[in-house]
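Quick one: the structure is below, and I'll ask about it shortly.
Only one protein chain is missing from this complex, and each of the others stays in its spot.
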Amino acid sequence: MTSQQKAVSSFEEKFRRALTVQRLALIMVAITVFLLFRPLFLPMRISFQTQDFYNRIEALQPGQVVVYSSDVVPGDLLASRRDIYKAVINHLIEKKVKILFHPTGAGWSGCTETLKVLTNLGTLKYGTDYVFLPYVSGEEMAWASFAADMKGFYKTDFYGTALSSLPMMANINSMRDVDLCVVQYGIFTWGEMFVRQWPTKYGVPMICMALFSTLQAWYGIYVKGNLDLDLGFAEYEKLRMIPAEHILTMEARNVVSLMIIGLIILGTVFYWVSGVRREARTVMGV
Amino acid sequence: MTTVARSSAAVSRRVYQRVIPTFLVSVLSGILLVMYFFVPSKQDPITPELTQWGAIVTTVSFIFGYLSVPFLHLRRLAARKVNTKMLFGSAVCLLSLVLTLAIIYLGPGGSSGVVYSTWSLYLIGFVNNGMRADWAWHPFTSFRIMRITGIESGLFTTSWILAVLSQLPMVTYLVPVLGTAGDWIGSIPTTAAMRAGLACSGVSSIVLFVRSMVGREPGLIEVEVI
Partner (left out) sequence: MLEAWQLIMMFAGIGIGVMGMSLLWFGNTYFFAFAENWLIGGYAGVYLSANIAGLNSTALKQIASGRYLLIIPLIAGLLVFTRWTRFRWSARYPVAIMSGVGLGAIVGLTMRSQLISMVTTTAGELVALKGPAPFNDPISAMVMIVGVITVLTYFLYSITFSRPFHQGRGRWIARVGRWFMLAAAGYLWSKIFLTEAIDVTTNDMLMWVRRTVQEVQMFLGMTPI
């Protein structure tokens, strides 16, 4: 190794050792906090998934039935996802559809009253325009049973009222009577479960608010639109022209991601210039 | 007990501990398969019923699981065989559990009340945010391991960089082709790999199903249960 290579090599080693995970975390936190208080309001494009999601809701006709399935808990509804829940539910309300809330999160009971205050549900009539179902665990088996026979699986609504006595539920018995499913989930394996039990079996179109990677194999086949987590939420809020927090959070994503890409490119350059050849431990040569 | 009596007891035990449960798996999955392929779903009363049975059993199992948590911690506190930090942790866990249940069942408005939703947001939700400190390791690991040293690492890193750039609103607005490139990587090669992977996992699900139908998959009942 030449002296110049040795100098670069030791610099590369110092560079790698200097940036510990703790220091990187501090830098990320500092940049994020700064940008949250001093946003740059940078422009953004709208991805095809978000446009499809928006178009599906726009295409709804008054009186159609929508199942809104979500693992919402108070820690999301009142916290970082407040604005997107409000945006999507208000969009559905504007289309004058019947909304059947199907919870998949155990904290659902703490969300019902909050939803009425946060969104325009308070202007609608419960039992006629929307219904809250109670939470039941069981994941795929529960969703399969619900889709096959809604009133058989859930005898009563969230408040204990018989489903058969609610005007909205008069003609809704199974997933065949539903026009659109809006599904939000966080656990990665749930995507294929929903795809199997609802759109595959009953042909009902499904749009999601989940990580695109968990459903991209079925995109266009069974899944007709998606909000790809925070970026999708920001794009949707921009489409709806709502000044919301997710647009703000994209600022930090822009800057911190570019910083990490820069560090990786720098690391690659140092790796080649230094002439250091580490024994490959993986096929990626690290 | 004689050898003959011992072996007949063992056979009997094997029947009700292994053979019958394995047979139950075969019967239930077989019924549902027949219903799926031979009975139109509109005229199928058995699938909704059996899946509801499955949901009920799952719910009771979850209740068992969540009751096991305080049971385990109480037993640990009573035995006092572990170090102080673990005893401290068990005490905190039980305190949090009791307070949460007290707010749900005794608080004003119960689980729909403002006290519960505030508790859930701040004293569970905020704490959950803090516990997800592994977020710092994700970009750090990317920084440490990603170097372009050959075709394969180059493919991985280039795909990664293009995908990240396509998810940055500023970049995709200023240089739209980068957004399209990242979307193409996600929609074509990634989807191709995922379709193939899902097809393989579909095949393995069918193999598992066939083996369970013929009672050759005791792991379905034994691996989970000691």
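Observations
Order of writing sets the labels: A and B. Residues in every chain begin at 1.
To be clear about the criterion, a residue touches a chain if its C-beta (ideal position, glycine included) is under 8 Å from a C-beta of that chain, and two chains touch if they have at least 3 such contacts.
Note that the structure is a prediction, hence the values are computed from the model and not measured.
Taking the complete complex into account, A:R253 is the one of A:K86, A:H102, A:K238 or A:R253 that touches the chain left out.
Screening B:A9, B:V82 or B:V127 against the full complex identifies B:V127 as the residue touching the chain left out.
Listed for chain A, the residues touching the missing chain in the whole complex are 21-22, 25, 28-29, 32-33, 36-37, 48, 73, 79-80, 106-109, 134-137, 140-142, 144, 153-156, 192, 195-197, 200-201, 211-213, 217-222, 229-231, 245, 248-249, 252-253, 256-257, 260.
Hidden from this view is one chain, which touches chain B at 13, 16-18, 21-22, 24-33, 36-37, 47, 49-64, 66-67, 69-71, 85, 88-90, 92-101, 104-105, 111, 118-133, 135-136, 138-139, 141-142, 151-152, 155-161, 163-164, 167, 182-203, 205-206, 208-209, 212, 220-222, 224-226.
Just so it is clear, only the chains that are shown with their structure count from here on.
Residue ranges on chain A touching chain B, taken from their complex, read 16, 19, 21-22, 24-25, 28, 42-45, 47-48, 73-76, 78-79, 107, 109-114, 136-139, 141-142, 144-145, 148-149, 152-153, 176, 192, 201-202, 212-213, 216-217, 219, 228, 231, 234-235, 250, 253-254, 256-258, 260-261, 263-264, 267-268, 271, 280, 283-286.
Across the complex, chain A is touched by residues 41-42, 44, 47-48, 51-52, 54-56, 58-59, 62, 109-112, 114, 116-118, 120-121, 124-126, 128, 133, 136-137, 139-140, 142-150, 152-153, 156-157, 161, 164-165, 167-173, 176, 179, 183, 186-187, 190-191, 194-195, 198 of chain B.
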